[in-house]
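Removed from the display is one protein chain of the complex; every other protein chain stays in position.
Entry: chain A
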Amino acid sequence: MASITTSHSPSLSVTLHSKLTAVSSEPTGSGKTHHELSALDRAMAQHTLHMVFYYRDQDELFGLYDLDSWRESLSTVLTMYPTMTGRLLLEQGHDGNWQVRCNDAGVRVVKGSVDGTLSEWLNSATASQEKLLASWNHMPIDPTTWSPFRIQVSNFKEGGVAIGISCSHMLADLTCLASFIKSWTLVHRNLPITNPPSFTPLPFSPSPQPLSNGHAKPPPPQQAKDMANATFKFSSSTMQQCLSNIHDICPNATPFDFLCALFWTRISHLKPLKNNDQTHSLSICIDFRKKLLKEPIPFGYFGNALHFTMLSLEGEDLGSVVSAVNRHLAGIEEEEIRCAIERLGSSNRCMYGEELTCVCMESLPYEAKFSDNEKPVHVSCHVGNVAGKGLIMVMPSCEEGLARTVTVMLPHEELAELIKDEAILQLDPTTLLSDI
């Protein structure tokens, strides 16, 4: 039986000290002045993304702040990402859609400090406290002086640092955000960039349609309901065991297939059924970089490259659900992705959470190492403005191999039940950064 830490240290608080603007080391130049956002980018307008990377910082790279070398490497890497240092503006004309003006204005960098140690934090902080490590400023009506990207560097007592990065989901998805941090660390260590950013548009975009309800508006700041978060870490050996258990039913199941099916079935249990309908729907979000057959999009594509695919199932047998998920994902073709993008309409609906959503993130944020021998201790991801049905995110873990970290966002009562669920507890997960 796993033990759940429920004690929260009330003394852990995050203080924000100052904010400044970090700029790229070289001017953008007259080449790239405006970046068009794709239809997929605009569809994500309601959401924000937040990632927090925790490091022990044994080499004390983050001590001095103004004269630190990470400031220089940040400026150097920002030169390669002109859309990050730009500002959002509405297109002229009746379309009124968002685009990015690449004017070198820079990204906001916020300095914070935590009055506890890194270990204390990881043991007892809640997810709502963690939001303070990637603090966010909501988009105002006029975003010309608003930075769509925000980086926060928070120092812990006795060493340790948390690097938080937040952005509007219109400009990036989780893969390219993690890719950016990895590029930053590579520049810091004077190594060549493995996935240089690419801004060439997606090979298929529908012709720009005017918005159904007039001008695009900034997204509302509030969450839909009283949502709570919790993170579960499953070790590599546990996953190995689980996959071998269902090997007969689904021989090539991946850890994602398994965890997605597991959480889906357990959460469906807890959800109130509507109209006595036994079917449960799940929206699976995958990254289609490098998955397209004809013209693969480079892994460094900077923008949204997500595909949301619906799956409905009756029944609760874990094995069959795993194989259903596996089959569904294997069967996704380019045509399906193209159609989904062409059907995207206005930018005022939530892409995450209108149905229970499960995000598959296979990129490796644990490769972002500021020192040659120090991986992040933990990486957290959050999506802002998720609608009421909830969100499951399956990500890699610090421990390599088959280990996975699952972050679940659900209404408060449902999450409280899920944490006590037997099927999950059987797998001996480590719970951390939980609101319960």
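To be clear about the criterion, a residue touches a chain if its C-beta (ideal position, glycine included) is under 8 Å from a C-beta of that chain, and two chains touch if they have at least 3 such contacts; residues count from 1.
We adopt the following convention: contacts and distances are computed from a predicted model.
Look at the chain that isn't drawn here: its UniProt entry, checked against "Probable glutathione S-transferase", "Replication protein A C-terminal domain-containing protein", "THIF-type NAD/FAD binding fold domain-containing protein" or "3-ketoacyl-CoA synthase", names it "3-ketoacyl-CoA synthase".
For the chain left out of this panel, the touching residue among A:R87, A:R338 or A:K369 is A:R87.
Residues of chain A in touch with the missing chain: 18-27, 66-67, 71-72, 74-76, 87, 103-106, 144-145.
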